[in-house]
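Next up is a structure, given as structure tokens.
Shown here: the complex without one of its protein chains, the others still in place.
What follows is chain A.
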Amino acid sequence: MSVVTVQLGQCGNQVGQQLCDVMWSDAQHAEGKTYSSVSCERFFRRTSQGDFEARAVLIDMEPKVIKHSMNKAEKCGRWRYGETSHFSQKQGSGNNWANGYSVHGPRHRDALEELVRREVEHCDMLAGFLPVMSVAGGTGSGVGTFVTQCLRDAYPSSFVLNHLTWPYGTGEVIVQNYNSVLTLAHLYQLSDAILVHENDTVHRICSQLLKIKQISFNDINRVIAHQLGGVLQPTLTPDSCGTYSRHPVGELVSALACHPEYKLLSVCTIPQMSSSSMAFSTFSWPALLKHLRQMLISNTKMEEGIDWQVRPPPASAGRTGSLAAGSFNTSLANLLILRGKDVYSAETGAFEDSAIYTSWLPPEEAFSLWKSPVPFNKYEKSATLVSNSQALLRPLDDMVRKAWNMFASRAYIHQYDKFGISEEDFLDSFTSLEQVIASYSQL
């Protein structure tokens, strides 16, 4: 089964390139032969010359980043992008979601659909789509939303798992909150599940865990790619009967997105450290899983600075909407992916505690476990948790609040109106996101 990655915009093309690179190098260094071949089949295809080409299409409205990503892949000499599997124009969307969604997207619809179709035809079996994009830019978010919509129309029975990069809280693009609100509200209708990485969180991981002094976007993308790789590389799932799972996207979606109101997935991975300190570290499954569980319930995205005081509320106490800091993070569903040595001895009972889940879903339904005995990306043992929980409630609420405040004074609306996104459309988007926020806070 193969996954077609759709890289959109500057951010999407940079993250996507790193993702393919992580997948490739992990598959090449893995000991298990089946593991490498399944991983390769999932993300790469062999050309008639025997070279490996990524099952990815690159879409951007300006040529610079695509060229850069393709060159980077070419230079590493191990795999590359398809000669013709990219689409670019001369002029970007200028941070304007409306420009991407209602001008650039529709104008190039045929070319974009053709591009994806050709890639899909290369697959023996299509497991699903992975559109990779930023939530704040113009091309990534606007054209990305449009392309997701096209995928939905053209492949109604395929899974679409969107990966979104959320911008820094401040400082990237002034209209980022508008763009994010529009993207999320639309994707919520189209996508099967939305995987989210926040730049702020990943930045902290880079500085505190990986000890990188001058953090560049390259480092940030590397971490995102590592975490995503931990999710998407082959595993043994309960349904796969001892072989590597053949439905990575489908099983992920069915494990986590059990209700159309709840589609936001966050990812955390343990351990993460600089390669120099890895040689001096040993890991044990009980310690890793204990940390990971506390990271989950206290909503910490890395193993440093975990608040150990947070405990699941006693069953008798009523659940309250928890926006306050340091409060307990209720999950709807969790997917734990363990990779590495002695994986079958790992004890995961702590994640099946009914106290960490919502009352209306029994923990045996809410918790899934995937395993793979092959170490991932040079880590002897590693655990990745994909969680559909309140973790993203706070950043989502902040984003909607900031956008709503700007909308209250009607700032920047004329820029969107110019391309056919009216106040009405904004209001619709706000309404649907407020509904999402309300649903998550009632978990």
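Convention: contacts are C-beta pairs under 8 Å (C-beta built on N, C-alpha and C of every residue); 3 or more make two chains touch, one makes a residue touch a chain; residues count from 1.
Heads up, the rule we're going with is that contacts and distances are computed from a predicted model.
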Which of "SKP1-like protein", "2Fe-2S ferredoxin-type domain-containing protein", "Tubulin epsilon 1" or "8172_t:CDS:1" matches, in UniProt, the chain that is not displayed: "Tubulin epsilon 1"
Omitted-chain contact residue, chosen from A:K64, A:R118 or A:K341: A:K64
Candidates A:Q91, A:S157, A:S276 or A:Q309 - the one touching the absent chain: A:Q91
Interface with the unshown chain - residue positions in chain A: 10, 62-65, 68, 90-92, 94-96, 138, 168, 171-175, 203, 207, 214-218, 220, 400-401, 404-409, 411-412, 414-415, 430-431, 434-435, 438
